[in-house]
Every structure is written in C-alpha cells, then in structure tokens.
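Read through the structure below, which is laid out as structure tokens, and then see the notes.
For this depiction, one protein chain was excluded, whereas all remaining protein chains were kept in their positions.
Showing subunit A:
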Amino acid sequence: MATVGIRDVRKRFGNFEVLHGVSVDIADGDFVVLVGPSGCGKSTLLRMLAGLENISAGEISIGGRVVNTVPPKDRDIAMVFQNYALYPHMTVFDNMAFSMKLAGAPRNVMEQEVGRAAKILGLETLLERFPRQLSGGQRQRVAMGRAIVRNPQVFLFDEPLSNLDAKLRVQMRSEIKELHQRLKVTTVYVTHDQIEAMTMADQIVVMNHGIIEQAGPPLALYDKPANIFVAGFIGSPAMNLVDGVVKGGVFRTPDGTPWPLPPGTNAAPGPVTYGIRPEHLRLDPEGMPALVQLVEPTGSETQVLFRLGETQFSGAFRERVTARPGDMLRVGPDPALVHLFDKATGQRI
C-alpha cells in the first residue's frame, strides 16, 4: 500500500498535448476515481501511472519513489484492463499465476496465492476453465484475481465495467468497492460513468480536455461544484443550467421570469448561469407556474420536464406527481441549494 503523487504531469503525442499539467495527491488506501468524458485524458493518465505511456513532463511517484523511468513491472502496481486482457490460451489458474510463473515461483506457492485470490472472488470452481468458457462477470473477476495475486501497492482499473450489462455492472461495482474495503489497497479507477464515480470513490477527480476541473469527495463535488462543467457532469439527472442576468437582487431569464437567488449571495449584477438540481425543485403553491411537457415515473421518484417561458428544465420529485402533459404546476427551487456560476469564466460565484 502506498501513496501516489502526480505532479504537473503533461503528455504530448507529437505536437499535440493531451494532458496540460495535472496534479493529484492520493492518500494511502484511498479509492480515487478519475472521471470525465471520453478524450479527456483520464485513461492516458492511468496508463502513465502504469508505465505503459512515458511521461512528457512532470513527475509521478508511488510510495514516495519517483517512478518516471521505472519500468512497469518494477512499479509494484497491478492493472485491470477494459477488455480484461486475459490470456486466451491459458486456464484461469495459469492466467492468475502467470506473474509468479515468470518470477519462477514454486508450484505450491502459486497454488496457495491463486487459491487465496480465487477464494476472495469466488472463482474456486472455475480454475481449470479457459477465458472463452466464462461469462463476462467471471472474466472480470479473473482479471481482478490476476491483480490481487500480485499483492500490489496500487490497483489500477481502466473502465473495467464498461463491457458488462447494466445489472452486472451494478453488482460488480459493489464487489469492487467491497474488495477495496477488505484489501485497503490504494486504488485508481478510471470511468466515464459519473454514477460509478459517485458510488465508489473516496475522492473523485473530474477531468476535461486534459485538465482537472475539480477534485474532492463525491458529496463535496455534488454540493459545491466548482464550475459549470462539474455541475453538469456530476449528478443524475443532470443539473438544470439556465443563462440569465442578476439584477436588483433577483435572477431573470432572458424572457424576464424571476428566479430566487440563494440567501446571502454576493453575486454582482450581470450575466450569470443559474444552476438548480432537479431534485432540489419543490412542488410549491407559492412557486412559479410551469407547463408540464413530459412525466417520467420511475417508481421511487417522478421526473417531470417543464417549460417556463423560453426555458426548459426538469424536476425530480419523491412524491407521486399526478399531472399530465399540458397541465400547469407551481414549482420553486430551494434557494439554499441554488448554484450560481460566472457566465464568462464558468466558475462558481
């Protein structure tokens, strides 16, 4: 187990820079999720941690040791690949024992170590199978087993759940988290799925276009997104973001509809982006009259798409909404949970 330090790391492919100076500090035993849209550089950063890509500038350290020039096998890390990268011509046992076989470990040690990992993951009965004979979830477990066997200082996961169906993904998500709680090994996990990030992470690092937009615990990102990108990326359904101006102590959309400002805000008059999460809208007899366009009941909550003047926004309500498209409902945001962003810079006000 080890800390991981990433200091002002850059990555260039030819003249094209994909990472523009990224710094992250990962504490010993933390589960850190790198999340962002595709092409944001999160996988590249992970591969640089693993040593599969070289580092154009900056410094990466694992357990206090700078590993910029250390070959992958000496970095004491284990990685789970998106396509699992199981050796198709080897049995599950041989797949998991491969690193020990290369290191010349005796047979009984291999059996002991593989047995331990297989027991953790419930793979005992599958050891003689070939990868082709396994289901997606089983292959995923073998890939994790191969990582566990190596007793690494750091686990790296590269979108490990993206090849699984929705149900299995939820199941494996909790298995991975449980595994981390049991083994307490520092873990860096890459995903484009913000729900995976929210549910699994101790720390989330939101990346976009090769920079870090915000890093912090999941709920801190949810409660206080640092900018418009994080506000729109974290949370499902996504936050409503409405452009308008602050004038005379209220926020007005371009068609003049007033929305309440958070109490004690120091927003200067001028253009801002107004953010309110759908779940922070309330059915409020005093609220604004909005036209119901679409009602989506999911059982646990009801999502409603509204139109108010020129603005479309969605709300999510715990109570059953009986309104139908075309009806008017009075809704209002919880002013304390409103987010304001500078329209020009996108930064939180």
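As a working rule, a contact is a pair of C-beta atoms (placed from the backbone, for glycine too) under 8 Å apart; a residue touches a chain by one contact, two chains touch by 3 or more; residues count from 1.
FYI, contacts and distances are computed from a predicted model.
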- Message: Looking at what's absent rather than what's present, what does UniProt name the missing chain, "Membrane protein", "ATP phosphoribosyltransferase regulatory subunit", "Sugar ABC transporter permease" or "NADH-quinone oxidoreductase subunit F"?
- Response: "Sugar ABC transporter permease"
- Write down which of A:Ala2, A:Ala50 or A:Ala231 is the residue touching the left-out chain. A:Ala50
- Task: With the missing chain put back, which residues of subunit A would touch it? List them for me.
- Result: 50-52, 72-73, 77-79, 81-83, 85, 87-90, 98-99, 102-103, 130-133, 135, 146, 150
